[in-house]
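Note that one protein chain of the assembly has been removed; the remaining protein chains are unaltered in position.
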Amino acid sequence: MGELLFEAKGVGKTYGSNTVLHDIDMQIYSGEVIGLIGENGAGKSTLMKLISGVEKSSMGEMFFMGKPYSASSILDANHQGIGMVFQEQSLVGSLTIAQNIYLGREKKYSTCGFVNWNKMNQDAKKALERIDMDIDPSKKVRDIDFAARQMVEIAKVLDVVTEAANGHAIILLDEPTTVLSDEEIKKLFVQVRNMKEQGNAVIFISHRLDEVLDITDRIYVFKDGEETAVMQTEGADVNLLYEKMIGRSTTGEFYVEHKQTVPSDEVILEVNDLSLFGAFNHVSFELKRGEVLGLCGVEGSGKEDVCAVLVGDAAPTAGTIKIKGKECTFANPYQARKKGILSVPKERRDEGMIGILSIEDNIIVSHMDTLSNHSFLSAKKTRRIAQEWVEKAGVKCVSINDRINQLSGGNAQKVIFARALESGCEVLILNHPTRGVDVGSKEEIYDLVRDMTAAGNSIILLGDTLDECIGLSSRIIVLRDGLVTGMFDCPVGEKPLQLDIVQKMM
Amino acid sequence: MKNKWEDSLSALSVGQQFAQKVKDDARKDKIRRYAPLILLIVMTIIGAISQKNFFSWGNIVNIMYQMSIPLVISTGLMYVLLLGSIDLSIEGVMGFAGSFVAFLVINNSNDNDFGLLGILLVVLISTAVGALTGFLHVRARIATFIVSYAMGCIMTGAAVLVYRGTPIQVKDELFNVLSQGMLLGIPYLTLIAFAIFIIGALILNYTAFGRAVYAIGDNETAAASTGINIGLTKIKVFALCGCTAGLAGILQCIRLKLGQASLGTNQMFPVVTAIVIGGGSLSGGKGGALSAFVGVLIYTELVNWLTLMGVDPYVRKVIQGVIIIIAVTLTISRSRKTISK
Partner (left out) sequence: MANSKKSFHISDFSKYMCLVSIVLVFGVFSVIIPNFMTPYSLQNMMTEAAPLLLMAGGMSFIIYTGGIDLGAGAMVSCTCVLSGVYVAQFGNAIIPIMLAAGILMGLTNGLLVTKLKLPSFIVTLCTMNFWSYIALNLCPNGSEIIPMDKRFMVQWATQKVFGIPIMFFIALAGVAVLYIFQQYTVYGKAIYGVGANVSATRLAGVNTDMAQISAFVISGACSALAGALYAYKLKSAVPTVGDALTLTAIASVALGGTSMAGGRGSVLRTALGVVTITGVTSGLNMMGVDPLWKDIVIGVILIIAVCLNTDTRGRDLIVK
């Protein structure tokens, strides 16, 4: 372990009134690989956003090479020696590998504006060789496969930051192995070790704990926006990591468990051998009235795709969906709603709220055709309904005519819940319902979930944390790599252990 | 549900399925990319069979001549389409450029004799108009279809104002020479047009600016993170398009020795069709100089046929509309979630 490259002291981030990260202390030394693990929403991506320059920290200080560090943009961070390989591909398909690596940096290869591609290709070859990649840099990116693209991205980031920090760069890898085969993962790890030897530091974020234990020197564990543990990889084992990641002492009270409904015997939704090519396979389950069915799985397990199929956003490639005994297919979310399925989407801003419309409009939008009289809506009726929901859900607003994007995250989410409840749909899919919501509103939302089941609705839940899933659900299905790997009953008082579930997840 | 997937499903794991899907998509993409070239070859073969002197020098020069003005327009328009934008002002700028240059050189309605200076002035004005369109789009965050549409109407109005109803006839000797003259059997107009296109293609493929245009059209947020100045690049693209539109208008004026607003009428849409047929995409990031060239060539041959078959020009416009609808429908993303407005 070399010198101290990077240090974070008391770093945190707040969005509005919602603190997503706080009291983070971290040290990164030259020549080491650090693993960063935690559930979704634990704060790892937030910290990465702060370090890589995507966002500014709200509290605390960071130091790089002894000097105070703050980056105003990704480019700024790159120039200081910190670079991130993002999960989403950021290469331009129509351009060549070399052109992608040097995008934005063509100046030193150009005379009078015209670029010397040959010279750039030569340098690109060197950049690729640095990670043992033997590929023609004049190939277009759209002509190479995913794994190669991932490596090109790494080569690009490495080239940019070593230019700036020469042997003392920090590379952040965000879930780099999700699209790679076992062979390709081995090759990636060889490169990570190379980077290490050159004196750089690598932060490796992954939910695959076996990989983390393989490649890293030290591990930081995040949970609920704070650091719960930092340990040497040597001597750590999976169980210890699980415990630090998800062990929680939240009481059943937090999840309003005393109101958990016992499901009736009536089967509302039946899914048989459902498959979506490339996403999930042979998924079967039953959903009873009054039941909360939790879907647990890490990212890429296929749970999001199951929801997309149920909601009408994707057509399954095999299998059947039956609602109250009748087989159904949906071409779009409209048809799904007509059959009784509606979702509360994950991305509140982009897919949940209709931002510039009023709270009233947002509440009635999923039910307006039924509320209308031959397509005519009575303003009095809609106003009354919206007002009732605002009171029932406890939405803090000035009037129902306010634009929904003027509300806080928690309040906007309550409006969307009101919309779901008003819709009359018997199957509600809640996709990360408390994401980005402050603690106070979370409890109110859990209460709303209990109201939903008490009213006779059935819920499919994709929980923010495993804990939430266990606390809210009456039954849990675990997905891993597109297949159902486990099913757990979760009656009040006999909730399953988190450890048991996590083992099926990873 | 019986379908072709069922067999492969049981054989592969989900991870392998995903890799398979990616490969399939890449293959389909490759086919889509080579389709225009194949179409061109097929059309050329049909042409060679049906016409005796198809490969004669005369016929080739004729096709090149007909391609000239669309090619100049496509030089600028290909940049705009790569961004995923559109420039509906091209016809207006062309009409204005053609009318104003006729106004400035020796003509039958006034005593002006600005010659080359006049041409230069018109090119500068056209470029400035394009830059203004780009500026309004970037700063005021207005969609390009609306701001370029408005600008186009303004320029058409300005064109008509220049000659006040009576088209100007050009009597300038330079224009005469450029209009009739030939070099090695190829009209000067055609040589100039091809030269403009080649310059445009070189800039697109050999400068950082050209690469930035591809990057922005493909993934604007990723492009921004590499330090590319998105706003400035967009403004430059529209300035370039304005410049080529102006040049096209001047060439039209040279060809017809007339200055009037209709020099631009019905000129832009066929070129958009051509670029899309050639492999360009309306949503940006795909296409380029080769696509534009192939597309314009295919389109010119098509129009050739229609005229030979004696199709009414108005019916031709309708057919054009149908062709672009087919071409764009075949090239866009068809996922459930895409909604166009």
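Chains: A and B, in written order; residue numbering restarts at 1 for each.
Operating definition for what follows: contacts are C-beta pairs under 8 Å (C-beta built on N, C-alpha and C of every residue); 3 or more make two chains touch, one makes a residue touch a chain.
Keep in mind the model is a prediction, meaning the values are calculated, not measured.
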| query | Which one, A:D25, A:D369, A:E388 or A:D500, makes contact with the chain that was left out? | reply | A:D369
| Residue touching the undisplayed chain, where the options are B:A131, B:I168, B:I228 or B:L282 | B:L282
| said: Please identify which residue in B:I146, B:L202 or B:L232 touches the non-displayed chain. | reply: B:I146
| Residues of subunit B in contact with the chain that isn't shown? | 83-86, 88, 136-137, 140-147, 149-151, 153-154, 156-158, 160-161, 164-165, 220-221, 269, 272, 282-284, 314-315, 317-318, 320-322, 324-325, 328-329, 332-334, 337-341
| request: Against the chain that's been left off, what residues of subunit A make contact? List them. | output: 15-17, 311, 313, 332-334, 336-338, 342-343, 345, 349-357, 361, 364-366, 368-369, 372, 375-379, 403, 405-409, 419, 423, 425
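In the analysis below, only the chains that are shown with their structure count from here on.
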| For subunit A, which residues count as touching subunit B in their complex? | 73-75, 90-95, 99, 103-107, 110, 113-115, 117, 142-143, 145-146, 179, 181, 275, 277-281, 302, 312-320, 331-332, 481-483
| request: Give every residue of subunit B touching subunit A within the complex, in rising order. | output: 1, 3, 5-6, 8-9, 13-15, 17-23, 26, 29, 202-203, 206-209, 211-212, 214-215, 218-219, 222-223, 225-228, 285-286, 288, 336-337
